[in-house]
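Of the protein chains in this complex, all but one are displayed in their positions.
First chain written, first letter: the chains are A and B, and each begins at residue 1.
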Amino acid sequence: MSIPMMPAGPGGPGDPGGPGDPATTMLEPTATEHGTSLWRGAVQRLRRNPAAIIGALIVLAFVVVAIIAPLLAPYQPGTGEWAGQVTPGKVPGPSDEHVLGLDSFGSDMLTQLLYGARQSLVYGVVSTAVGLVVGASLGLLAGGFGAVGGRFGKAVDTLVMRLVDIMLSVPSLLLAVSIAAVLGKNAYAIIIAIGVAQVPIFARLLRGSMLAQGRSDYVLAASALGIRKRRIVMSHVLPNSLGPTIVQATLNLATAIIEVAALSYLGLGEGNPAVAEWGRMLVAAQDRFAVDPRLAIYPGVAIAITALGFTLFGEALREALDPRSRR
Amino acid sequence: MLRFTLRRLALMVPLLAGLSLLLFVWVRALPGDPARALLGQRATDESIARVTEAYGFDQPVLQQYGTYMGSLLRGDFLSSIRDGRPVLEGFLERFPATIELALAALLFAVVLGIPLGYLAARYQGRWLDSVVVSGSLLGVTIPVFFLAILLKLVFANWLGIFPTVGRLDPRIDATDVTGFAVLDGLLTREFDAAWDAIMHLVLPGIALGTIPLAIIVRITRASVAEVMHEDYVRTAESKGLARSVISRRHVLRNAMLPVATTIGLQTGLLFSGAVLTETVFGFNGIGSYLFSAISQRDYPVLQGYIIFIAIIYSLINLAVDLLYGVIDPRVRVS
Partner (left out) sequence: MALLDMRWNVGNRINRVRAGAIAGLAVGALVLAGCAESNRDGGGGGEGGGEAQASGGQFVFAGSAEPVTLDPFFASDGESFRVARQMFEGLVGTVPGTADPAPLLAKEWEVSEDGLTYTFSLEEGVTFHDGTEFNAEAVCANFDRWYNMPESAQTEDLTYYYGALFRGFATGDNAADAIYDSCSADDPATATITLKSPFAGFISAMSLPAFSMQSPTALEEYQDDAAENPRNSEYSTARPTGTGPFVLGAWNRGENVTLERNEDYWGEAAKIDEAIVVAIDDPSARATALTNGEIDGYDLVGPADLAPLEEAGMTIENRPAFNVLYLGMNQKQPPLDDPQVREAIAHAINLDEVISASLPEGTEKAIEFIPEVVNGYTEDVPTYEYDPELAQQLLEEAGAAGATIEFNYPTGVSRPYMPDPEATYNILRTQLEAVGLEITPTADQWDPDYLEKIQGTPDHGIHLLGWTGDYNDTDNFLGVFFGTEQNEWGFDNPELFTALREARELPTVEEQTPAYEEINRQVMEFLPGVPLAHPVPSLAFAPGVEGYEPSPVQDEVWNSITVPSD
């Protein structure tokens, strides 16, 4: 369930940043290509990549729909206004008033799907942001201290990484389930649960990437020139570690959207059954799957397409930032 | 090598100690009362107080932690609140099911993934490549349980080819020797039981194996493509060596390195997916049991199972690292 695209995924071999860690081997921006030229080149490469364009279009469509859902949707979400028409055996299908029919709880399916995009965007972005901020801080702490070395630096690095190791020793969905179970059935719980489950991914990634940078020639050169360590980290090491982090965040958005649905499936999602949330809709439709697959297929496909969009774009971004991985 | 292994094993001790502390804090932070979970709708205040006392949940938390750590050190993982059986016993009973499922998923992923990835790399940029690549992308973006219920709908509800629930047709009177249904069927020469067990693994194996499949396809493709551009392959080509020989001797062998790592890593991640897959297919493995233990607030089971999973997960990671060193002497870790 965890992050699809392996090279940057969690649970890398025990010695992060070491030669065995694919995260750094694949993602480390080359020393020759950094600064603005890296990004300019990346954009150019993105424009030439059809997968990137498709991914970007899906992401764009998703974000636009999420933002202007109230303008597009014919009705209000989650009202269950037509609940009286739903019976245990039958949910009214497409009609003139309801283009895609009703959902299991008597709300308009189209409205639910459109507002569901909004919900997914919020969950995805906020939880990834939580994971990114916390994970990156930890990674920065470890990587920053680790990169500049010293006994104290090493101790901080070890302490932080041991904590990350503990989190990594539990599979990410289990971690999310554990946290959601404690926090209860509400939006914050879901966001925190999925966010925290991403923390170790970002922490390791950033640390690994910074450590690799720390060993690179330009950093060695900078320290030889007598530039202060903090300045080296902030103005050289950090900016160059950003690329892989952004790629990972894009890919994690996809995972986050899928994991929201997984939590819903396990009964830990949003409480209100009629809420416009894809995972919840999918789960509610499960009992009627054999009779009325439409109810599950719409939200299921919506999740898959959105996740596909972020994955395509993230992958293309990775290739664009690291031309070596293309070929 | 040995020192590295020992060091890694030693590192697991603080990891497990830290994990057990976090777990202890976590299960007690779970809202809800195990006594009420046990008694259900008939619970009264007095009955809850009595059960709470019987299990020692009324003692100070520190004391409970002491008792818990004490028994862990003695190798006693306590007993389940739900069924009163030793946690380890229950785990060992269910673990074969999960291993069997994970192996089925891996088999599906590897057997299909490596050839597909290889072909995609060979025909890079052509239609086969595009189909494989987009297929593998779809594979990782479909929610596992959605895929699982889709498979169930198509292959069981509509076509009626595969069974949907459990590990073995209850009508078959199979002898249980090892706990691995397929192996047992072969050992006892009850081939119909073995066959039935295999049929029961098909749908859950595909559901669980799809993400690893997609990842293996992509890694194989990338890795083969990279190796094909290496100098030694070009040299071999210019020497006029047969394509098949080049593939076997040079390309595949060198390209398999990252693939092997990926397979190892995916094995660990399968535990996550197993929670969902086992739930959908009524597979009595550790994933579904662990999940039900959360809702039942079965503290000892939660603590025990997660520690076991963490141990296995860490061991797999260690094995992957070691394997990496064995396959590729260049990256042997000091």
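We adopt the following convention: contacts are C-beta pairs under 8 Å (C-beta built on N, C-alpha and C of every residue); 3 or more make two chains touch, one makes a residue touch a chain.
Fair warning: this is a prediction, and the values are worked out from it, not measured in the lab.
Put simply, the missing chain touches A, B once the whole complex is considered. Per the touch definition above, the residue from B:Q64, B:S134 or B:N157 contacting the chain not shown is B:N157. Within the whole complex, the absent chain has one touching residue among B:L22, B:L39, B:L88 or B:L186, and that is B:L39.
Mapped onto subunit A, the interface with the missing chain covers residues 79-81, 83-84, 86-90, 104-106, 184-185, 267-268, 271-274, 284, 286-291. Contact residues of subunit B toward the unshown chain are 31-34, 36-45, 47-48, 50-51, 54, 79, 83-85, 93-94, 97, 152, 156-157, 160, 163-179, 188, 190, 192, 279-280, 282, 284, 292, 295-297.
In the analysis below, only the chains that are shown with their structure count from here on.
Contacts from subunit A toward subunit B in the complex involve residues 1-2, 4-7, 9, 11-15, 18-20, 22, 162-163, 165-166, 169-174, 177-178, 181-182, 184, 254, 258, 261-262, 265-267, 279, 282, 286, 289-290, 293, 296, 300, 303-305, 307-308, 311-312, 315, 325, 327.
Those residues of subunit B lying in contact with subunit A across their complex are 8, 11, 14-15, 18-19, 22, 26, 29-31, 137-138, 140-146, 149-150, 153, 157, 211, 214-215, 218-219, 222, 225-226, 229, 258, 261-262, 265-266, 268-269, 271-273, 275-276, 279, 290-291, 294-295, 306, 309-310, 313-314, 317-318, 320-321, 324-325, 331, 333.
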